[in-house]
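I'd like to ask some things about the structure below.
Removed: one protein chain of the complex. Kept in place: all other protein chains.
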Amino acid sequence: MSFIDQFAEQWQAYRKPGYYDKFDYAWTMTIDLDRCTGCEACVTACQAENNLPIVGEEEIAKGRTMHWIRIERYWEGEYPDIKLRFIPMLCQQCDAAPCETVCPVSATYHNQDGLNAQVYNRCIGTRACAVYCPYEVRYFNYQTHHWDTPLDQQLNPDVTVREKGVMEKCTFCIQRIRLAKDTAKDDGRRRVRDGEVQPACVQTCPTEALVFGDRQDPDSAVAKQLNDPRAYRVLEELNTAPSVVYLKKVEVDAGAR
Amino acid sequence: MANIERRDFLKLVGAGGIGAGAGFMLSESTKHPLEYLVPYAVPPEEFSSGIATWYNSVCSMCSAGCGITVRTREGRAKKIEGNPAHPVSQGAVCALGQAGLQALYNPDRLTGPLVQNAERGSAGFVKTTWDEALGRVGETLSALKAAGQGDRICLLTEGVGGHLAELFERFMAELGADRLLHYEFAHPQTLYAANQRLFGETRLPYYDLQNADYVISFGADYLSTWISPVHHSLGFGRSRHARPDARGYFVQVEPRMSVSGAAADEWLAAAPGTEGLFALAIARHLVEKRYRGADRDAWAAALDRYTPASVAEAVDLPAARIERVAQKFAASKASLAIGGGTACSHTNAVATLVAVNALNYLVGNLGKPGGVVFNPEPAVGRDTQARHATYRAMRELADAARAGKIDVLIVNNTNPLFTLPDAAEFAAALQEIPLIVSLSSFPDETTAMADVILPSHTYLESWGDHSPEPGVGFPVGAVSQPVVSPLYNTRATGDIVLALARQVGLDEALPWPSMEDYLRDSWRTIHAQVSGGTEGFDTFWRDILRAGVWGEDTGRDHASVSVSRNVIASIDVGEPEFAGAEETYPFVLYPYESNALRDGRGANLPWLQELPDAMTSIVYGSWIELNPQTAAQLGVKEGDVLDVESPYGKIAAPVYVYPAIRPDVIAIPIGQGHTEYGRYARNRGVNPIRILAPQMEPETGALAWSATRVKLTRTGRHVELVKTGGESRELGRDIVQIASSTPAQGEARSVALQSTRLRSIPITVEPT
Amino acid sequence: MPDNPRKLQFADVNDDVVRSLTQTGSAYYITLTVAITVTLVCFFFPWFYQLNYGIGAAGMNQPTVWGTYLASFIFWIGLSHSGTLLSCVLHITQSSWRKAMYRSAEAMTLFSLMVAGTMVMVHVGRPWFIHWTLPYPNQMGLWPNFRSPLMFDVMAITTYLTGSSIFIYMGTIPDFAAVRDRTTGWRHHMYVMLSLGWRGTDTEWHRLGWAYTFLAVLIIPLAVSVHSIVSWDFALSLVPALHQTIFAPYFVVGAIYSGTAGIVTVMFVLRKYMNFEHYITDLHFDNLGKLLIVLSLIWTYINALELFTAWYSGTSTEYEALKYKLFGYYAWLYWEMILFCAVAPLLMISKRFRTSFVPMLILSIVINIGMYTERFLIVGTSLSRQYLPDSWGVYVPSSVEISIMVGTLGMFSTLFLIFVKIFPSISIYEIKETMDQPGEAATSTPGTEGGAD
Partner (left out) sequence: MVSHQAVGLFPAPDAALAAAGKLKGAGFATPSLMSPIPMEGVEEVLGEKKSVIKRFTLMGGIIGGICGFLLAAGTAVVYLHPVGGRPIITIPPFLIITYEMTILFGILFTVLGFFISARLPAIRERVYVPEAAVDKFAVAVEVDDDAHFQKAESILREAGAEEVRAMKEEAA
């Protein structure tokens, strides 16, 4: 093969959008809004698992929350015919993530699991990713946070404690995914079994509204959820191709019942 | 030259400043994080660096008793996860349960025994040794026991179950004392009474939400705070979407929308205290259309006057709406009615709950899937319901103290000074008790009044066992074991009691050296029952510890349940009574348990302080919820501070305009307003319990905590509410999308997941 | 020129310029001291505090993660736009009125860019790793992400800084040579180095002419690209009010607008305090005034377009962002901006206004205040109203931010003050070109030949 041919082949490869089609997994979460009650157990579970700081009243008053998963609430109607709808909002792990393209130092990129990974060490804190993220799920460390002793003894050793000046966000509990993959490897399996790994929020959800798994596996619980006719993605018109899929809330007209 | 010197000086300053900055940046870029070595020279058993160890235990953050699995690393608890084997929680944990770690590692924990050396209630606590502290308490107890004055001893505990409750019983019995009170603010006294009256049941039933098709909840915030929220949530979720052919329909009747109200399909703002009328109107419909029991005539006679039209005015809902709910309830395959919570905390609470529970009887769901299942006796320990203190019992205790009839008060982890209204005058009563001993882990309000503090372990450091109350329809026992070695010089509650017993000379009656031994001994009995002695106890015990839970799948027979005609005839809800005249006090105060902080117990956990309120997203504070209409009438907007005045006191808090509350009701969350209880809780927000009137449900003596009227006055002050949410309307952006019904599974997909985007990543499935 | 009835000669130009470099009054030192003090107290000390504490020292928050630092960055980049760009355009179109002012205008470009670069350092969370944005080989094998609009910025701004520095330096070489001969001591040595042995031969002049023209031709598209790219930092995002095609021309026009106003300010100061009354005259102010009024109209037009498209789109996202800008928390700033940048410049329709120095100074400052406001509004309001209403918020700058904003003025002034003592702040040889040639009998006044283009 001549050099030109080799070059052409390489060029083709690097120009192909699907150059990365050999992702090991495609982790996906579905959130059933008809099950979600807004109890926020997921929020605390995430805070415990991922060493999220306690930012304090003053910081929250300034608008600097640090919950990787948060519950958004929207009122609909007026008293007495009023509804409150909850929607958990976390990093959507977009396949076409706007935050990834904007990072000048590639501190955020797509990893081999199809996850939108954030490399704290590489982050220089331009905060551009937070601007580019339409879901507002990237959180910036406005200062180095401290834990009152001995609260720091709870910190999860599998997760970095972030310092001031870096961006952070939901990782789908990548440390658990790593562990599950290691376990699978130790067991001589090629792949992680469905249900073997769950992020902290999914694990704790009292209504089982959150389901997590690999959508490449057609038998996985999450892949089945994706076939639900209620499945949709938030802000789908922005073409960010999120890996978090919501199942529509069901509202039956009370008069019709 | 002076000129030049100044210039030189400025240059130096400039250079120095820039140099300092550069140096700082250099140091930032090259610094190494602080590192600790593995904290053990000689590691304990089961310790392996870098490898997590899981321990099954029981959550004690509330009385539901969910099973938990605690992940530990290097001897430290890292994460609380649900124990999938436990029938109550089945792997799920709520926010409060997750935050149990912060109870363990709370920076404000009491680290060792303390005695008050100065005036009671002051900061004059000094450290002491366990021997000395126990000695002082033991001395008093011995003297009283010797004098046969056991009735001058009172043990006031949080609601505990299992063998710790039994140990308390034994200890008090040995002392000749009968003042053993379990006190929980939100204990469903009235529900027990209603079940007792209607069905003759002494225990709470199990509500099978997961198989229910149509659920009406009268005020019970079952998904967030009521009795066993995690288990109810599991049921709710499964009822909604786990069955292929059915989706549970939920109706919530309450004056202020709770978390459960938001999750429900229909929220009906009945007037406060009229939930029972509503239920009776449905009951009448059931008798008319569905109920075919032998006592139908009695029911028909008793319910005849409760037509939807006749109750509509009092309930303040259109008769047609009540009618429609009744029809649906009667027509659904598996209908279920539950009642409780703030909405059922009026002076007519028992009657209301009788009416609600009658619905279950009339719809015939007793013992059926999606219905009410009665519980057997607890698997471990004993039934403590008789020991649960009502407001009346607490008043009697206070009266006794004032009369000088109490010499020793031992308080275990309960905080009546926070959860009793000021009208109870409990603080003053405490002053009359010569010796107050607190076994709390935290410096709460009641502990601050103690003379001797014998701090107990948190539940993650102690041995214990638990039988969920209410159960899940069959006997369940769970063992809670220490997951970390004790952080401080504290002792498990059981150990403290046993040590006191030794001080008093009860070595023979209570011979166990520790709670662990007591527990093992007690479980030997269960072992004997279960296995008939075929396997060794040690194996059994190890298996129990490993599983964390043990259950026996034996249900109850429901055929025998019947309602006596006397009870049927006496069914009547009655008008709720409110303290305060409507003219002077135009609003009904609706205090409700906060989703995360509950009755205030979660206020010292920073995760929960920082957890946005489920409905308003407010953090770290208290607020008054006003209907927009009410707010407009008063001319106030969000953040304006109002005085809330009842006939029994006054508190001030900022307004939050809450679109889903009745205009004649104002709501304030319970949980904040601590004056003690550590750095995260202290001096934050207000405690609405303080200004409650001492209204009681007459039969049980339970506090009718939503039976107080208040008036609002503007203070002219304004604060910015600290909340995480912004605009609370969707503005037509279709973020939470709505399906009008649930099409069956397998229909055309509305989302093609794998490649909606032109350039999304193609999916290849590799064979496993 | 009543104080100088004698006709200006070539030698006078050299004298005046050398005097401006070597003779320094106490007023200069006082001003410099003030400028340095302001820089230290208002810029560096708060910055060091922020480095130590974290970006939390500023008022940025969750929806609005960008704040005044970035607004200042755009502002200074914008201010840089008139200098070199205008100089290049006027050089190519051979407008001779450029000649008296272009040196200082270019210097403005340079220092604005430097200040803008500092603002980047202030803006990012971990400025000690800012070098990671540069493509240099390293043992970790890491490279920056060239797909990022921020990397476009890095490339464009470094190129622009390089180009502008070279451009101003090339134009000054003959002047360095002229000054070299007249100075002594360390200055002489410095100018010997800087002038590179320039003799003024015909070949040198010829080469310089060519090189200078090529540079000018290259720098014009560069400057346009720089502010387009800065606009893309915003326009390539999905943020409702920022994701707009008009943003690049909007930014470029805004940049030239504020830059031209900045030139007016600098001209005034130079004229007044460096005694360049003979060289910088009302003609310059008149021409700059005309330019400003055109730019103001274009700017207003684009603003109106922005409003129209947002309203016409009919989507909630665009509409709410617009509503917030016009009537929200920062509405007063929006209307201030309209008053300062769209209405006030209409005064310049009057020639009398354009040729009055003090009113022009005031107006130029007012325009730049308005333009700063514009940048602040772009960053500070749009980010606060994005897709998910529940995550809306309000951003209020902290005292640290405001102090640093003021400090940048001090830094710019310091740099400029140092510049006027090192660089001949008006071009000696180009002024001479516009004067009567020796041996000729002409009547034109220096610096006025040619008039406006």
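Letters A, B and C mark the chains as written, and numbering starts fresh at 1 in each.
Just so we're on the same page, a residue touches a chain if its C-beta (ideal position, glycine included) is under 8 Å from a C-beta of that chain, and two chains touch if they have at least 3 such contacts.
It should be emphasised that the depicted structure is a prediction, and the values quoted were computed from it without experimental measurement.
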{"item": "Residue, one of C:I166, C:V269 or C:L326, that touches the chain absent here", "value": "C:I166"}
{"item": "Residue of C:P46, C:P63, C:P144 or C:G370 touching the missing chain in the full complex", "value": "C:P144"}
{"item": "Listed residues C:Y29, C:Y53 or C:W205, member touching the removed chain", "value": "C:W205"}
{"item": "Interface with the undisplayed chain - residues on chain A", "value": "10-11, 14-17, 19-20, 94-101, 106, 109-110, 241"}
{"item": "Residues belonging to chain C that touch the chain removed from view", "value": "9-11, 14, 135, 141-149, 151-152, 155-156, 158-159, 162-163, 166, 170, 173-174, 177-178, 180-181, 196-211, 214-215, 218-219, 221-222, 225, 229, 428-430, 432-433, 437-440"}
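By definition in this document, only the chains that are shown with their structure count from here on.
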{"item": "Chain contact topology (line, ring, star, complete or other)", "value": "complete"}
{"item": "Central subunit by CA centre of mass proxy", "value": "A"}
{"item": "Centre-to-centre distance between chain C and chain B (centres being mean Cα positions), rounded to whole Å", "value": "63"}
{"item": "Intercentroid distance (Cα basis), chain C paired with chain A, Å", "value": "42"}
{"item": "Of all residues in chain C, the ones touching two or more other chains", "value": "63, 126-127, 129, 387-391, 393"}
{"item": "Chain B residues counted as touching two or more neighbouring chains", "value": "617, 725, 728-730, 735"}
{"item": "List of chain B residues in touch with chain A within their complex", "value": "50, 73-74, 76-82, 89, 91-95, 97-99, 101-102, 104-107, 223-224, 229-230, 233-234, 236-238, 240-242, 247, 249, 257, 259-260, 262-263, 265-269, 324, 328, 487, 595-596, 606-612, 614-615, 617, 619-621, 627-629, 659-661, 663, 679, 720, 722, 724-725, 728-730, 735-743, 745-751, 753-754, 756-766, 768"}
{"item": "Touching residues (chain side chain A, partner chain C) in the complex", "value": "59, 62-65, 72-74, 89, 98, 101-106, 122-128, 130-132, 134-136, 139-144, 164-167, 235, 238, 240"}
{"item": "Residue ranges of chain A in contact with chain B within the complex", "value": "17-18, 20-23, 26, 28, 32-41, 43-45, 47-49, 54-57, 60-61, 65, 67, 70-76, 78-80, 82-87, 95-96, 114, 148-151, 153-157, 189-191, 200, 203-209, 215-218, 226-236, 239, 241, 245-255, 257"}
